[in-house]
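Below are the structure tokens for one structure; questions will follow.
The complex appears here without one of its protein chains, the remainder shown in place.
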Amino acid sequence: MFLFLQGVLTGAVRSETSVLYATLGETLGERAGITNLGMEGCMLMGACLGFVTMAHTDNLALSMMAAALAGGLSSLIHAFLVVTRRANQLASGLALMFFGLGVTGFIGRPYVGMKIRGLNELPIPYLSEIPFVGPILFTHDVLTYLTYLLTPLLWVFLFYTRWGLAVRAVGENRTVAYASGLRPSLIQYLAVFFGGMLAGLGGAHLSIAYTHMWVEGMTAGRGFIAVALVIFSMWHPLRGMLGTLLFGGAIAFQLQLQARGSRISPYILDMTPYLLTLAVLLLWGRTRKHAMPEGLKAVFEGVD
Amino acid sequence: MEARMRAITRVGTGQPARLIRLMGMVSFAFLAVGIFLWAFGKNPVRAYGEIFQGALGSTYGLTELLVKMTPFILCASATALPARIGLINVGAEGQLHTGALIATWGALTFGDLPRGILLPFLVILGFAGGAIWGSFSGALRTMVGLNETISTLLLNYVAVLLVEHYVHGPWKDPASFNWPFTAEFTEAARLPTFGSSRVHFGLVFALTAVVVLYLVLRKTRWGYEMRVIGDNAEAARRAGIPIGRYIVLTMFIGGGLAGLAGMAEVSAIQGRLRPGISTGFGYTGFLVSWLASHHPIGIVIMAFLLGVLALGGDMIQINLGLPYSTVNIIMALIFFIVLGSGQLKKMGA
Partner (left out) sequence: MERIPYLRLENITKTFPGVLANYSINLSIEKSEVHAILGENGAGKSTLMKILYGFYRPDTGNIYLDGTPVDIRSPLEASRLGIGMVFQNFMLIPAFSVVENIALALPKLNVLFKRSEMEERMAVVADRYGLSVDPRARVWQLSVGEKQRVEIVKLLLSGARMLIFDEPTSVLAPHEIEGLFQIFKNLTNDGYTILFITHKLREVMACADRVTVLRRGSVVGTVLRSDTTEQELAYMMLGEQSLHLDRSTKKPPEGRSKTVLELKGVEVSDDRGGLGLKEVSFSISSGEIVGVAGVSGNGQKELGEVVLGLRRCRAGSVLLHGNDATQWSVARILGEGVACMPEDPLVMGVAPGMTAQENMILTDRMNYFRHGGLFIDWKAVRAEVERRVENFGLPIPNLDTPVIALSGGNVQRLVFVREVARRPSLLIAYYPTRGLDLAATKMANDLLLACREAGIAVLLISEDLEELFSLSDRLIVMHRGEVVGSFKPEETDRLEVGLLMTGSKAP
């Protein structure tokens, strides 16, 4: 039982990493008042281009950069459409999802089935030897460790810095932000860009570190789940980490069950992350609405 | 508000002008993809030649086009109806799958019934399968305030996995050599096709749906009330229009239409349930609806256009070795351009 739990939790941290990146990115964007369902597309772009770069150069830093840029640049299309052209945020996000699916399908096709060395686990000496907690937290890859840093960093950024204040102000009310001497459009562009970069990194984790493979459409809705988890987390990075851990736990739990030859159909088990996300929103969605940045209400509550 | 103002004042330019502008944007997307193909060392002229030749160059191509258009129109209607009251239903893909699933259950269980009873029954089951899936998201929206875009997206994955579960497990045909297929439907459970082509009765459902939708939106009291909701939900609420009921109902009917597409797919085309019955029909239908500004007539036109593209996608895959995703890129670019042009801010009908 002890080992099972440790296994589930270790797996949870590993499989949540990609979603956590996207959740952090989406938190940043939504705090600035922009929802991006295209996170799914950004993740795919990151996963694909990160993988392709890795396959050619075997250079981790370069791959990370490629992945982040792919995610960031493609999300700029979304920023242009919704900030400058005032298009519907949800529709534009979905268009970005289609775009990511198409482009990565095209670019990535020669790489399907290729196996790369990729990014492997790097247990941290001493720390990983702490009983129970050690293996859960400190036997992962560099990208996972990076989230330990990024999550609190985003939290401090949003709530304790002048810049974070500006981002949140834009998300609450563009006019007030403008009257306060800020440049709302610029801030939204930046937030969406960096959000997309984070999603790109998340995608890269999936292809380079988690599976060492590129498969068309491999994100399987993780981008959407991230958007849902942001609502659950009340637009807060630390709670976002908690939410993604829950999601990762569901995947890891199911994988552990399958590995132990459970009789439950794997297809039913595969549903858990989606159903869990829905359940979480059902249970806490309404009570958390009040924390929603004011600027998002028009997006999510067009009819009510 | 300003954007709205602009959108309204633009209405005056009339439908033909709009269509021309839309066509201009579509050509722009083709140009962009052409450059993309060229950059990857492919000949864009040849690729487009294949695409249009494939769909429009022969009787076979034309009938196949109608086959492709059928689920596109139904799924687009599934998107368009809720969209008229401001809902974004991205769940046609899932609703199509549950429709196919429930219809398959009927076909496998009551396969011995005479055709005159079984087929209508399957149509109802297919509709119900999609309708329940759709109205579930609608109910979540009204009762818990859960955004329908997110719930329909998540439920898409669940629906596809449900189909996988049944075809790999309980319903797997023992005679299928371990392929994930259900047993073949009896002849009584097969939706009729026209002549020797694969064009099937689903096309009639699709066209009927479009016409009914048009009439309901344009002529009836429901159309009026839905337009009020879509235009200003707060004013509708204050005028005593039961928004919650409309949300559930439009999602019910919309889901049902997507379910019909799924039913037709298993009953007419495949003759059995298997994974991959839809190659993203639901998502393409979503695009069709948005490109058509959720206008019933526009849906037919856009379904034709995307049908040509989708069919062409198969052609360039076979003849040029270009991946099918080329077509997805073209579609996404068209969507981007139309979104960016502000075309979608107003609605027809």
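Just so it is clear, A and B label the chains in written order, and each chain counts residues from 1 on its own.
Everything that follows uses one rule, which is that contacts are C-beta pairs under 8 Å (C-beta built on N, C-alpha and C of every residue); 3 or more make two chains touch, one makes a residue touch a chain.
This is a predicted model, so every value here is computed, not measured.
Chemist: Consider the whole complex, including the chain that is not shown, and state which of A:Leu150, A:Ala166 or A:Val230 touches that chain.
Modeler: In the full complex, the listed residue that touches the missing chain is A:Ala166.
Chemist: Could you tell which one of B:Met143, B:Ala235 or B:Ile318 touches the chain left off the display?
Modeler: From the options B:Met143, B:Ala235 or B:Ile318, the contact with the absent chain belongs to B:Ala235.
Chemist: Where the complex has a chain not shown, which of A:Leu3, A:Ala61, A:Leu149 or A:Ala179 is the residue touching it?
Modeler: Missing-chain contact among the listed residues: A:Ala179.
Chemist: Across the whole complex, list the residues on subunit A that are touched by the chain not included here.
Modeler: Per the touch rule, subunit A residues meeting the hidden chain are 156, 160-163, 165-166, 168-169, 172-173, 175-182, 290, 293-294.
Chemist: Which residues does subunit B use to touch the chain missing from this display?
Modeler: 4-5, 7-9, 11, 219-221, 224-225, 227-228, 231-232, 234-242, 346
Here is the rule we go by: only the chains that are shown with their structure count from here on.
Chemist: Quick one: subunit A and subunit B, Cα centre-to-centre, how many Å?
Modeler: Centres of subunit A and subunit B (C-alpha means) sit 28 Å apart.
Chemist: Quick one: in the complex, what on subunit B touches subunit A?
Modeler: The touching residues are 3, 40, 85-88, 90, 140-141, 144-147, 149-151, 153-158, 161-162, 164-165, 168-169, 229-230, 233, 243, 247, 283, 286-287, 290, 323-333, 335-336, 339-342, 344.
Chemist: Show which residues of subunit A lie in contact with subunit B when the two form their complex.
Modeler: Interface residues on the subunit A side: 37, 77, 80-81, 85-88, 90-92, 94-96, 98-99, 101-106, 109, 216, 220-221, 224-225, 227-228, 231, 265, 267-268, 270-271, 274-275, 277-278, 281-282, 285-286, 289, 300-304.
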